[in-house]
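For this view, one protein chain was removed and the others were kept in their places.
Let's look at subunit A:
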């Protein structure tokens, strides 16, 4: 890893000032950034550790849903009694991220800012009608992910928290890579009254909604309602782990499993 200057601000204002340095990078739990630095794939001049800023931490009930601080670790989301009560699907998603040690370090804000196409949280942000609050503004979950490793965040913008709406029913089903545990395909299904949202991660360059699935599930919220439906393989990822056709097949299978799990 190349040398850098490490900073650990204790207020959001100090972090916002520090990140203005040229080629500075924000550090969450570091479970993606540190391996990237070790491989010398990035060379930031400054690392701004967000771990000592109290306002970025914690899980609260808000507007009937949940507001989760950006520097909340995956293990905290997985084990929170509040999350288990309000949005249990979010708790089980967090429990399935990476391995135990990754969950003890990795943070929600870090995951969504990184916007890995195979990460789990993006599906929850989109399916649960989340709002991402930054030090500058609020961004709708639907507008947050703009492409592979691309988000609506501006340079130096810091995520403060993510606010999730509470669904009537929801579940996340994931077909994971057994080595990396990233989603080869993950589908988050959430039902809000007569609205259904189906968000797919892992399959394409960025999370997307399967609108035909949503329409079918609005009419009939059962796995059988998805029989014969497919998102098609155009534009889906193909790599050594899975072809585009296989990923398209998995989207339907995972969506059905999620609907069944949601009950």
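As a working rule, a residue touches a chain if its C-beta (ideal position, glycine included) is under 8 Å from a C-beta of that chain, and two chains touch if they have at least 3 such contacts; residues count from 1.
Note that contacts and distances are computed from a predicted model.
> Which protein name, taken from UniProt, belongs to the chain you can't see among "(2Fe-2S)-binding protein", "Dihydroxyacetone kinase DhaL subunit", "Homoserine O-acetyltransferase" or "Acetyl-CoA synthase subunit gamma"?
Answer from the record: the omitted chain is "(2Fe-2S)-binding protein".
> Decide which residue listed in A:21, A:82 or A:102 touches the omitted chain of the complex.
A:102
> Who touches the missing chain here, A:8, A:84 or A:249?
Per the contact definition at the top, the residue touching the missing chain is A:8.
> For subunit A, which positions touch the chain that isn't shown here?
So the residues of subunit A touching the unseen chain are 1-6, 8, 27, 30-31, 34-35, 37-38, 47, 49, 51, 75, 79, 98-102, 104-105, 179, 181.
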